[in-house]
Structures are given as structure tokens and as C-alpha cells.
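Of the protein chains in this complex, one is absent; all others appear in place.
Our next item is chain A:
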């Protein structure tokens, strides 16, 4: 088994995919860092101050004024009200919601890349793990060895999980190093609030907890990793089912993008919450924003993703051990 994993690892590294992914992440992080830097600067210029309390207070007033506009959709209104209450809570407790520094940048980067960007990176590796063996013809060589088929697939799957862990680590390290050169490397101990509960009546702040940013980040990373594993497993399944890598990638890509679109419009279609792609934004539960569909919470989303994951693993192994290879 160990040998098999070593072998798969070697194939993965020889393909140099990880390096490509690292470059993509690096370039994008640079772009985001610059964008963030610009945003902070214009904000400072506009308000003439760098005092976060003044800026936050001004944001609260601006949101209040937007809320008073009568032409606003109810849904959007509710979300604004929740973020308004949250901002006010931060202000009342004298905690900066976005302490400047690389750790905060990492947090924002993770929150924004959890549902599309990182899963895409994972797909780059996962979607041709099995199907490329078909297209290269090497699958026959692999399967003629005196090793059980499920072991072959398991070694591939374990390699995938390891690769995903590496990708998440790269995203973390690169975003820290690159953004730190602009925002500074400090801020691990900054306080952040979690445990906001979004209920039907609005925002419940009775169970709010204070956390250090590094703890919060570790949790965020855990959630991002979980989402990536689930998406990776699903693409892995497609790569077993569909011989064409491009077709598998296309299906996965469509699913991910539809998820990003659906989260903005499914609130009235209740059963959509069982789709995996609307459950990807796990970090939002930590932050305390309104879920896309009422009644969703962290355990629900994790359960849904877990079921999809289990089904994908089952299907992959079942099909791979049974199917004819020619």
C-alpha cells in the first residue's frame, strides 16, 4: 500500500500540477493584495482618517440609510440588517472587525475562495486522476499487477487527499507571505467574534464568543479543507465514471458555478438546500452571515456535504472495481 501511494505521489509530482497551482494562487493573491490595498487607501482618502472606529461608524450610518430606501428587496434588506447589527456589536465592544495585517487578509481570502477558487484548484488535480490513466492507456499496466483494484483506487484517493492538504497549505502560506509584505505580518492575536446566530427574527448575539484570530483561522482552514475534500472527491468520482477528463471537469465546473449563482436566488426553493453546491460556504457560519436558505446551519451543511462525500466514495469504488477495462 505504501509503495502504491509513493508511486501515485511520484506521478503527481512529476506532472508538476502542484507548481502550476502554486503559481496561480501566488498571482491571484498578489492581485487581491493590491486590490485590498487600494480599497483601504481610497477609503482613507474619502473619510480623511485611518481610525477604524470612525470608518466603521460611517459604514453603519451608510447602511442604515440604504435600509431606509423602500425599493429594496426583502431578502437583501434582511442581510443588510444582520450585517448592520453585527457591525454595531463590534463597535459597541470596541473590537476592530478587520484588524489590518496579513492574518486578516488570509481570513478574507479564505472566506472568499472557499466556494469557487480553491475547489477549482482542487479540480485541476482531482478530475484526471483516474481518467488520464485511461487516455494514456496506462490503466492496463496498473491493473495487471497482482494488486486488488480497490487498493489501486484507494492509493489514488489518499494521494488526492494529501495533495488537497498541500494546496490549502500553499494557499495559506502564500497569502500570508505576499499580503504580509504590504499589510505587515502581525495580527495573529487580534480578537474576533464568532457565534452570531442568524434566526428568523434577526441576529442573535447571546452566544457570541471572543476568539484569537489564529484560532479562528485554524478553524477556517479546517472548514476550507473539508469543502475541498468533498469537491475533490466528487471530481474524483466523475473521473472514474467519465473517461473524458474534459467532460468530467465541465460537469464539475458547471456544478460549482451554478452553486455560486444559486446561493443568491434559492431562498424560496427550500429543497435546494440538499444540493452540495449551496452548502460550500461553511466559513460564513463562523462569521455569522445569513444562510442562503433559512434553516441552514453549520451541522446541517456539514451533514449534507458528508452524505455527498460518502456517496461519491461509494460510487467511485463500486464502479472502479466492477467496470470492464479495455
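Definition applied: a contact is a pair of C-beta atoms (placed from the backbone, for glycine too) under 8 Å apart; a residue touches a chain by one contact, two chains touch by 3 or more; residues count from 1.
To be clear about the criterion, contacts and distances are computed from a predicted model.
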**OP:** Would you kindly match the missing chain to its UniProt protein name, picking from "Aspartyl/glutamyl-tRNA(Asn/Gln) amidotransferase subunit B", "Membrane protein", "Cation:proton antiporter" or "Lysophospholipase L1-like esterase"?
**Re:** "Lysophospholipase L1-like esterase"
Subject >> Option from A:108, A:219 or A:247 whose C-beta touches the chain left out >> reply: A:219
Original post:
Any idea which of A:5, A:24, A:80 or A:247 touches the chain not displayed?
Top reply: A:5
Original post:
Since one chain has been left out of the picture, which residues of chain A touch it in the full complex?
Top reply: 5-6, 9-10, 13-14, 47-49, 51, 53-54, 56-58, 61, 64-65, 68, 91-95, 161-163, 165-166, 168-169, 191, 193-195, 207-211, 215, 218-226, 285-286, 298-299, 302
